[in-house]
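First the structure, which I've put down as structure tokens, then a few questions once you've had a look.
Apart from one protein chain that is not included, each protein chain of the complex appears where it belongs.
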Amino acid sequence: MTTWPSWQPEVLSFLPAWLWKVICIFLVLQMPPILVSLLVWAERRVSAWIQDRVGPNRVGPFGLLQSVADLVKFVFKEDVVPGQVNRVLYSVAPALAMVPGLVTFSLLPFAERFMVSDLDSGLLMLFAISSLAVYGIQIGGWASNSKYALIGGVRASAQIISYELTLGLAAAVVVLFTGSLNLAEMVRWQSETRILGLLPAWTIFVFPGGTVAFVIFITSAFAETNRLPFDMPEAESELAAGYHVEYSSMKFALFFLGEYAAMIVMSGLMTTLFLGGWSLFGLERVMEGTIWQTLIQTGIWWAKTLFFLFVFIWIRWTLPRFRYDQLMRLGWKVFLPLSLANLLVAAWMRTWGMWGASA
Amino acid sequence: MPESPVPPPDVYVPLLLVVLIAGGLAAVLLSVSTVVTKLTMRRRLRSPTRNTPYECGLPILTDARTRFSVKFYIVAMLFILFDIEVVFLYPWAVIYGRGDSARGGLGLGFLFLELLVFLGILFLGWLYVVRKGVLEWQAE
Partner (left out) sequence: MEGLGFYGFGALTLLGALLMVTSRNPLHGVLWLVVSFLGLSGLFGGLGAHFLAAIQILVYAGAILVLFLFVIMLLNLRPDDVERMPTFSLRGGVGGFLVGVVGFCAVVGSVVMGTGAFAKPVAGLPPLEAGAADVAIPLFSTALLPFEVVSLLLLAAIVGSVALTKRRLP
């Protein structure tokens, strides 16, 4: 049995491995709630900025405490349970929507010595757990026993499962380049190999296989998280709010949290798979092994991820909504064959040397 | 013998902990609003309209759970089939991306051909689905 390294910053190496893991879990689980509250604020500020409005600016400096106010409101709102619902499933659904978001977030590699779980098939496990989020949406829509909610839930599930395919096929290109399903291993490959001996081999730069895969991945990620231009499940002009129309107070907040957590996970996954994760032109190897290296790597990772989160918001306020038939046509008739062909192209590149970046 | 280092099963313990914590958090958050509502509202507002599903103020005529288009089912069925295909692609991609020694003596060309046959047969299926117009969502 080969040993598996327990990655710990050197300063903290006196800690037993399990204690470091507990600290990691503690730190990592702080991130999504904090980030979600910031994102909600950012979404409103950025949308206001794009539309030449002011946006929330009253609560705290620049309106930063708006999300805190929102949270207080969520807690004190009446928990309305309409009479027609299936009570048990209605209460379980928000939890089913939220838990996968938090759990998949903990699977991401933030820095070489700072991750919660370092699984052999980490990418697959991440996809597997995020695919469970369909249950929350579908059950929530059905249990509400409302027409808007049911149509929204069914639309959302069909959309999510359709784009899960192309998402997986695009990620398979990265697996093919790096020869691993372990997310940390993928980042290590991207930071250590060079294209034409110069550029770091971030998958997005490995033209054309990696670049096309990235385009497919980011589009599928938008569909997967039900964000505009693919937000048919919630389409407020058609369905009022979609699957969570009958939910109020904290139950609604959980759906909200799950949706934004999924968005953060998708951004983090794009960073990890296509933009070299924690690596940045050798900066990730400065002060090898120290806690500073861990901090720098985490900072780099977050900088890239926050950029993608900004893109999510930016696109939302730029593009109009697709029609449902257009969405399905794009997924099944364009992206599915395209991503399969792209995988074969990438395999061909692998035999031919990938611009000198072969492992 | 494993060709590459494989982590021991303990790597799942942190993941398990996260699942438990996230589940616990969800349970606490769900009960918070229920409890706060119970404590702060002396009298629950009750009226017939309050208990009906939200439909923009229109009177409710039928139950929400009616049948919906068969297209959704066929999407779900095709998803399973293509998902299984994708699952086969992952182990293939893993060994295809490794060096010659970690591939167990399988040549790249051989592996490529294997996958080409596999995908070629499934491509026929995709072609059939498209030709039959199953994925057309416009009204007929």
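Things to note:
Which chain is which? They are A and B, in the order written, and residues in each are numbered from 1.
Here is the rule we use: contacts are C-beta pairs under 8 Å (C-beta built on N, C-alpha and C of every residue); 3 or more make two chains touch, one makes a residue touch a chain.
Because the structure is predicted, anything quoted here is derived from the model rather than measured.
Shown chains touched by the missing chain in the whole complex: A, B. Considering A:Gln138, A:Thr225 or A:Thr271, the position touching the chain not shown turns out to be A:Gln138 (whole complex). Of the candidate positions A:Leu35, A:Ala149 or A:Leu181, contact with the hidden chain is made by A:Leu181. Screening A:Ile23, A:Leu89, A:Val215 or A:Leu295 for touch with the missing chain picks out A:Leu89. In the full complex, chain B contacts the hidden chain through residues 1-4, 6-10, 12, 16, 63, 65-68, 70, 72-74, 76-81, 83-85, 87-88, 90-92, 94-95, 98, 102-106, 111, 114, 117-119, 121-122, 124-126, 128-129, 132, 134. Residues of chain A in contact with the chain left out of this view: 1, 86, 88-89, 92, 119-121, 124-125, 127-129, 131-132, 134-135, 138-139, 142, 154, 157, 161, 164, 179, 181.
As a working rule, only the chains that are shown with their structure count from here on.
If you average the Cα atoms of chain A and of chain B, the two centres end up 14 Å apart. Against chain A, the residues of chain B that register as touching in their complex are 2, 5-8, 11-15, 17-19, 21-23, 25-27, 29-30, 32-34, 36-37, 40-41, 50-56, 63-65, 68, 72, 75-76, 78-79, 82-83, 86, 89-90, 93-99, 102, 108-109, 112, 115-116, 119, 123, 126, 129-130, 135-138.
Every residue of chain A that touches chain B in the complex is listed here, in rising order: 1-4, 21-22, 24-25, 28-29, 74-80, 82-84, 91, 94-95, 98-99, 102-103, 106-107, 116-120, 124-125, 142, 144-151, 154, 157-158, 161-162, 164-165, 168-169, 172-173, 175-181, 240, 245-246, 249-251, 253-254, 324-325, 328-329, 332-333, 336-337, 340, 343-344, 347-348, 350-351, 359.
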